[in-house]
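One chain of protein is taken out of this complex; the other chains stay put.
Chain IDs A and B follow the sequence of writing; residue 1 opens each chain.
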Amino acid sequence: MTSFDAIVIGAGHNGLAAATRLAKGGRRVLVLEAANEPGGATRGREFAPGFRSAGLAHLVNRLDVEVAKDIGVDLKGYENLLPTTVLDGSGRAITLHGAYGESIDGVSAEEQAAFAAMRKKLIFQAGILKRFLRRPPPQIGAVSLGDLSTLAGAGLSLIRKGRSEGRDFLRMLLMNVADVTDEYLTDDRLKGLLAFDSTLGIHLGPRSPTSLLGLYYRLTGDVAGRTGGQFVPVGGMASIAPAFLRAAEKAGVTIRCATPVGRILADRGRASGVVLGDGTEITAPVVVSAVHPQTTFLRLVDPAESGTGFVRSVKNVRSHGNVAKLDLALDRIPDFTGLPVEARNGRIVLVRSKEQVETAFNPAKYGEFSPDPVMEITLPSLADPSLAPSGACTLSALVQYAPYRLKAGWEHGKPAFLKIVLETLERHAPGIGKSILAANLMTPVDIEAEYNLPGGHWHHGELQADQLLVNRPTGAASGYKTPIEGLYLASAGAHPGGGISGLPGWNAARHILSGATA
Amino acid sequence: MNAMTKSAADLRRAARDHIRVPRLETPFHDRLMAISEVNDWYNWAGYKAPHSLTDGELEYFAIRSTAALFDISPMVKYRITGPDAERYLNRLTLRDVRKLGVNRVHYTAWCDDHGHVLDDGTLFRLGVEEFRLCCQERHLPWLLDSAFGFIVDIREETEEIAGLALQGPTSYAVLRDAGFAGMERLKPFDIATFPHEGGEVTISRTGFTGDLGYELFVPRARALSLWDRLWTAGALHAIRAIGYGALNQTRIEAGFIVANADFMTAEAALRADRVRMPDEIGLDWLVDPDKPNFNGRRAILDARRNQTLKHILVGLEIEGNISAEHAIVYHRQKHEAGLVTAAIWSPTAKRNIAIASLERPYGSKFTNDLWVEIYAMRELKYQKMMKRAKIVPRPFVKLARRTATPPGLK
Partner (left out) sequence: MQKYDALIVGGGHNGLVTACYLQRAGLNVLVVEKNGWVGGAATSRELTPGFLYSNCSYVCSLFRPEIMRDLELPKHGLQVISYEGGAVFTRDGDYLASYRDHDSHRREFARYSKRDAEAYERYARDVTRQCRFIQPLLMRTAPDPFGFRPRDISELLYLAKKFGEFSPHEMAETLRFWTMSISDFLDEYFETDVIKAYLALSGIIGTALGPMSPGTAYVLLHHYMGEVDGSVGAWGYARGGMGAVTQALSRSFQASGGTIRTDAEVSKILTRGGRTTGVVLANGDEVRADLVVSNADVKRTFLKLVEETDLPGDFVHRVKHFKMRGSSGKVNIALDSLPEFPALPEGSNCIRGDMHFTDSIERMERGYDDWKAGRWSADPFLDMMIPTLLDPTMTSPGKHFMSCFVQYCPPKVEGRDWTDADRDAFAETVISQIADYSPGFRDRIVHMEVRTPREIEAEVGLTEGNIFQGELTFDQLLFNRPVPGYAQYRSPIHGLYMCGSSTHPGGGVMGAPGRNAAAEILRDLKRSPEQMSKAHDVI
């Protein structure tokens, strides 16, 4: 039997990024995946006969160029940035072109200028934060030279812009997005879009303090250097998992699918391998968990191997998703009122105002779904015709808010919520109801089951101020290392967080290769 | 379900009047009240407990010369049961619980993840899957949170279980005459159970005095009859009820430490520099690096390896006979080295003894030329003295009768 230097648990994009980087660093790496195919949340599936969904994400907006280049993920189509269209039901659309609205159609010239000023400010500020993404979070109590130089770099770039930019950065950093949009904008739809983008996938409303962080996070992403851009690779979202897989295989990584890990072997604080679901033991000095931190420490590692305080803090990680994923099989391309034909391949956001987002959030606090939800939509089969039979079309929507812990239970709630979502779609695309051949709504509970994601949360833990950086996923396990020697975290639950960026996995691998023991 | 919730609410409502008795009385309170001549009570974890009952000095000599009865009911007690109880406790505490046999007791301590001591106490193994943990502070949230992933049941039984310490040279004779047969075979840290008034009493050969002695646990309802049984049998053996003052003197002689007196427990400490690792309070011998993982293991071993331990607990013998309680310890009479946490003139050893917490390297590297500055208040004036102190091993008083099996009758 071959021996391995490292075992990576989970063949999602972060697991594969970590494995590839480790392999390129000369390690013999084995990736173990519970599902029959690799890809994690980017794993496609047939949701209706002849119709496929390409996974949880339906756009790429933060795949790190350096990561992709380093590990050899060769997606195409970066140059083809997709627009975002905001539909508020009035028929008057706003379309943002280029990277996060380099130009905008559908608003007044003054509003365009105001948006440009705000965009410039936010992109500058996000740029400061971005410096902290490509490296492990600073280690409290043992600040390294690298941390200091990142901090100094961030400080310098602020100072270079002048005192007032520096002060504004510290003022805005933890603000809510609603107040920020009020400072700049007047158009309700545009404010609504920013409110939506700040809170998508996060248990906050636009008026919650710190909600601007969600938007910053989006703006730390770029597509080929264009901040805030979004694209769908040539061949569609379904080409992402194979691209990561190819890169891993090329680097010599061994990947075993349909091989669930039952347990991580650890003794007296040191990991030594894994036990598979069938009882087989595989040993390796390094175990990298690219699955949810709560799965890792509450299920795979014997709690006796962790400290009580640590288990407590892992349990305290807030990770209850709020987003439902809808896949529709349509017999034709839907016709959204006011949607410019050339923007059909892009992202469509159904939102009227930031107040609508806030009101949609309210019930989620109490375990109820939004009676008037907000959502973003793409038509995946336009980019990847293989997803639907010829002439037909698929629609993918991320709908918010649909709390994981629904008081009434999702078995009752799901039909009711689906009805609301379909009615919302019907208002924006009259006639769409009649063209639906099949509808598949995945609530966070379904997402949890399908993708092994506790809480159905694609960030593997709330992306909120108190769960970032040195506290992601929790103090003692931040920076990829964990209290168990030889066990590392590499999922979205680690710094910097979720989205198809590859950064948590890649950073984790670099940390391991650096030989840092602590 | 509804009925159950309702009864929980009823229980909750029924408990509202607790405020009428802000200081609880222990199951033995009636007897203590009857004996108490001085009415000298203090608050022990919410219970009314005696500082002394008649005369502190005479109570001390009861411990060292005859038999002393001390009410330990306010000690916090947890019952831990279940198939994973041993594994659970092994992860919770410092010593290897696998080595603790049924009907055996060991002294142990437990730490948080950072290796800081949460408390010390005694662990009783009452069965293969049944334990009792006795300690000074309350730890229910910590114990429950530690149970994640273990099949184990944790229940606080402080109020239901009454406890008595019977200590002193004639304590064995008292038990024998009280009808507890076979006690002579009980070795230190052994446990035996006996029927009592239709219930059961658990007797262990343990104590906090460094003398021959036993601890008895009994359900609350049978507490008074147990007291009477011992009292009657003890009449011929000069039994005397005592308060904490006397007990405290003997525990210092025995070199035992008390949580939140000789060290701050990790959950009580507000200030980051007040917490202590086992090695910093003389409990390094409890740490078993070879047993499976336990709370604080990595931090403790790292601190040992990296030599980052900051404090050390030492026994001191001080010249003169003036007690040095809470005196500052100096090195070469000028560098502050630490603090005396407990001190007495030992009537048994005839030495002026103290337990002190020193800041390393004092006590570890610099062990000579130590001094304590004693402020003795005499008739509204501090008499200041700088006295030489010498690090000496603990216990300060070591008595052969503590461990002799079978024990003597006097």
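Convention: a residue touches a chain if its C-beta (ideal position, glycine included) is under 8 Å from a C-beta of that chain, and two chains touch if they have at least 3 such contacts.
Just so we're clear, the structure is a prediction, and the values are computed from it rather than from any experiment.
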{"item": "Candidate in contact with the missing chain, chosen from B:R16, B:R305 or B:R378", "value": "B:R16"}
{"item": "Which residue of A:D179, A:E249, A:E426 or A:D446 touches the chain not shown here", "value": "A:D179"}
{"item": "Residue of A:E102, A:D147 or A:D168 touching the missing chain in the full complex", "value": "A:D168"}
{"item": "Among A:N61, A:S272, A:T394 or A:N471, the residue in touch with the chain that has been omitted", "value": "A:N471"}
{"item": "Omitted-chain contact residue, chosen from A:L16, A:A57, A:L190 or A:L204", "value": "A:L204"}
{"item": "Chain not shown, touching residues in chain A", "value": "140-142, 158-159, 163-164, 166-168, 170-176, 179, 182-183, 204, 207-210, 312, 316, 318, 358-359, 362, 365-366, 464-467, 469-471, 475-476, 478"}
{"item": "Footprint left on chain B by the chain that the document does not show", "value": "9, 12-13, 15-19, 22-24, 43, 45-46, 114, 138-141, 144, 156, 267-270, 272"}
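The working rule: only the chains that are shown with their structure count from here on.
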{"item": "Residue ranges of chain A touching chain B (in the complex, touch as defined)", "value": "266-269, 298, 302-305, 307-312, 315, 476, 483"}
{"item": "Chain B - residues contacting chain A, complex", "value": "87, 90-92, 112-114, 142, 145-146, 148-150, 289, 292-293, 295-298"}
